[in-house]
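Below is a slice of the complex: some chains, not all, each in place.
All chains are identified by letter, namely A and B, in their written order; residue positions are counted from 1 within each chain.
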Amino acid sequence: MNDLLFYLDIFGVIVFALSGALMAGRYQLDPFGVVVLASVTAVGGGTIRDVILQTPVFWVEKPYYLYVILMTAILTIVLIRQPKRIPKRFLLIADALGLALFAVLGTQKALYLGAPIPVAVVLGTITGIAGGMIRDVLCNVIPMILREEIYALAAMLGGSLFILLRGLNWSDTQAMTVSISAALTLRLAAIYWHVSLPAFHIVEKPKKEKDKSAKRK
Amino acid sequence: MNDLLFYLDIFGVIVFALSGALMAGRYQLDPFGVVVLASVTAVGGGTIRDVILQTPVFWVEKPYYLYVILMTAILTIVLIRQPKRIPKRFLLIADALGLALFAVLGTQKALYLGAPIPVAVVLGTITGIAGGMIRDVLCNVIPMILREEIYALAAMLGGSLFILLRGLNWSDTQAMTVSISAALTLRLAAIYWHVSLPAFHIVEKPKKEKDKSAKRK
């Protein structure tokens, strides 16, 4: 079991670092900027989770995560060379994998450290979405959670399903496999078919009042 | 007293969650995105305060805050239906209420945990403004603190006045009522009459140097 956890966690770090490095490539960052953006994306969510839980931050305790990120960033730079063209979908798929993995792994860690169920789901969601959010905010791209396709739901579903299955006495391994698969499937399907939930849409009154600079151009 | 603190705190969470949900409605998020944005806005400031004070984060200890946010988000979605038009001012008023409440409550909590006076004022200001800042940054809206109307002053005034009145031996309840009212009045007046303090304005030299990409378009 611990082995599975370990490999899934490393895999999550790799795919999020990859998504950060790919985003950096779109913005023509230099190699050190690529490493920074890959790192922020890969460890952002888990760092916030650990800080909120007030447990030692995972990559401070286990610095090999940093080497994994460094190698992922370097490999991305070396292997994906201009002018080979990369479809944007690669970034979306790497992000979806990271989202599903970290949402469930984050929930599991929070539960394991004694967090109540709703707190564990929230911390799992944070683990899954925060790294990508920071990546997008830094790059001035609208965070994926603000776009139409199912995103927050996939993260919450992963964590909630994991807790439900554990409550039904499934083993950690089984519950994790099923819940990660469910979250990933949901998110990938949403990307592929552009599925989105009905939006909550507020139409504003036509503005007569002075309202300069309320939105960025 | 503890009752008053409790109700004010819950009320602050509700109004900030409302402001996040209203903002989400302007961006046509799906219901789960609404919940995420409402949560970030409602707990962002207090979470940063607790993490900096290295005291257990309030919503990890008391998960009922999460239910309050969830219910606020759902009610906002259900009650405020398209095509009913919502004036932007609702969001501003909810934000002003949250700002005044959290600035004073944050200062009180920091003082109670032994922070020195200037630290308590700063942590109160953080509690009041950080949630709304994160909401605005995620939504690519210029944070309210960067607009002209009195904003940071209202938060600092609330916390400072609370400390002053406590120093004059007023009771917590009295000091809190007066300082929250003062901060709220100041902020609402600024919104209503578009009052702003004289700005600190740097005029840049006309650029001859190469200066590409310094600002986003």
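Operating definition for what follows: a contact is a pair of C-beta atoms (placed from the backbone, for glycine too) under 8 Å apart; a residue touches a chain by one contact, two chains touch by 3 or more.
Please read these numbers as outputs of a predicted model, since none were measured by experiment.
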Subunit number of the complete homomer, 2 shown here: 3
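Everything that follows uses one rule, which is that only the chains that are shown with their structure count from here on.
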Rounded Å distance, chain A centre to chain B centre (Cα mean): 26
In the complex, chain A residues that touch chain B: 51-54, 115-119, 122, 125, 129, 133, 137, 140, 142-143, 145-146, 148, 150-153, 156, 196-205, 207, 209-211, 213-217
Chain B to chain A touching residues, read off their complex: 21-22, 24-37, 39, 47, 51, 54, 56-57, 59-60, 63, 66-67, 76-77, 80, 82-89, 137-142, 147, 194, 216-217
